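One structure coming up, written as structure tokens, with questions to follow.
Shown here: the complex without one of its protein chains, the others still in place.
Moving on to subunit A:
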Amino acid sequence: MTGDEVSKGSDDMMIDEYEQKQGNVVPDGFNSHYLKVYYGKLFPYADIFKWMSYGNDGKHPVCDQSYFSRREFSFTLDNEVYLRFQSFNSMSELENSVKEKCPVKIDIGPVYSVDPSKRHAYAQSGDNVFTPVERELIFDIDMSDYDDVRYCCSGADVCLECWPLMTIAVKVIDTSLRDDFGFSHILWVYSGRRGVHCWVCDGKARRLTNEQRAAIADYFRVYKGNENSHKKVSFTGLALHPFLARSYTEVLMDFFERKLLLSQEIFSTEERYEKILDMIPDPDQSITSELRGKWQEKRRTANSKDDINVVRWEQLKNMLQSGKHKVQGLRRCVEEIVFSFTYPRLDMEVSKHMNHLLKAPFCVHPKTGRVCVPIDPNRCEEFDPTAVPTLSNLLEQLNIGGLRAEVDNEWDRTSLGKSIRFFRSSFLQPLLKSCKEEMESSYNAKLQQSKNSFSW
């Protein structure tokens, strides 16, 4: 199955020299050879094209043939050259360009008023401008923004102990986008290393102004400040806003107590619990000194079967919620602590501007070799970033299948197949169906209008 076919004509597509002897093992890595195969056989051009066309690639009279060509793509090449304002008139143009240039990263920008490649012919202001007219509402959540509340990793690293922070972010934001804002066509994507991206693709979302995007980002924002300010989460008022209250009772508290408290060992050392004590408004030190006193005891108590983090958390909660201490700002302190450790931290700038670029799904991350696969928000608790297919995994799987002539859907015999099928069934198809309906109703509305104007 494998041996003989290797040395046939298109053997520049097969990289692995050990392949004949050691089976199909493809060494880990990220390089232009591997990428070439990936772009040659696996990258889902048709799906990306259909998505970006939003139904305009059809034959319906209301289809805008220029729509896809007004979308900006950008390529980062191997030699760190960065090509902006790339645009394509068709799927095959996009496919050929990607295969030829073999970009290390593909970003997607907005749909502009005119084809980006023709932008220089247009003015900066006045009537005939070159300006974004549509863009998905996007969110970028990066694990490194949580470095002050995770102890298992820092920086670029990510593990199964801190990944729940991303799970929380997906649950909280996804629920709010659907229930509060009424959006339905939402795609969550693994960023390839340490975070997640979100693409909200409803027509209403694509047409939001910068101001409206900023408003949504601010609605989601809770954590304020940085190392220069002490209190990063602050809830004044007598109750939490319904959105925050729901997030707290349905997601945050559960994840905090069930997972993070233990996996991050939040109260286990003096340095760590001091950080929590710092969050308590306690001008006369009565609360914090009492807690500190309990926790500095080296001897464990009789009930030392319970995890020390759980014990200390219960003690803290009891103290804060007992109502014994009448300190201003104490009311919501428990929530503030939980929110500090769990609530999603968005990159505000990414969401606020229509012209912000974002990495395309199904790209491969250069540092990890992992594919940016979609995440099912309904099953995000099961998502395992360490099990995401890597470039070398996929090539191995292709090898196992053997070299075949140009076959469609080569991805289907790799672990990428699952992701692409998920992308299609739960995101792309419903989206395109809704686009079609929107187009038909707007077409019918226009017909009605012109009929009415005739009645004069």
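Heads up, the rule we're going with is that contacts are C-beta pairs under 8 Å (C-beta built on N, C-alpha and C of every residue); 3 or more make two chains touch, one makes a residue touch a chain; residues count from 1.
Quick note on the criterion: contacts and distances are computed from a predicted model.
K.L.:
Can you pick, from "Protein SEC13 homolog", "Exostosin GT47 domain-containing protein", "DNA primase large subunit C-terminal domain-containing protein" or "Phosphatidate cytidylyltransferase", the UniProt protein name of the chain not displayed?
P.N.:
Of "Protein SEC13 homolog", "Exostosin GT47 domain-containing protein", "DNA primase large subunit C-terminal domain-containing protein" or "Phosphatidate cytidylyltransferase", the absent chain's UniProt record names it "DNA primase large subunit C-terminal domain-containing protein".
K.L.:
Among A:D57, A:D148 or A:E290, choose the residue that contacts the chain missing from this document, as touch is defined above.
P.N.:
Candidates A:D57, A:D148 or A:E290; residue touching the omitted chain: A:D148.
K.L.:
With respect to the chain omitted from the figure, which of A:Y45, A:F181, A:F422 or A:Y443 is a touching residue?
P.N.:
The one listed residue touching the chain not shown is A:F181.
K.L.:
Per the definition of touch given earlier, which of A:N56, A:Q212, A:S415 or A:S434 contacts the omitted chain?
P.N.:
The one listed residue touching the chain not shown is A:Q212.
K.L.:
Which listed residue (A:Y67, A:F243, A:W295 or A:Y443) would be found touching the missing chain in the intact complex?
P.N.:
Considering all chains, including the one not shown, the answer is A:F243.
K.L.:
To test your reading of the contact rule: which positions on subunit A touch the chain that is missing from view?
P.N.:
Touch set of subunit A with respect to the missing chain: 80, 124, 126, 145, 147-148, 179-183, 204, 208, 211-212, 214-216, 218-219, 223-231, 235-245, 345, 348-349.
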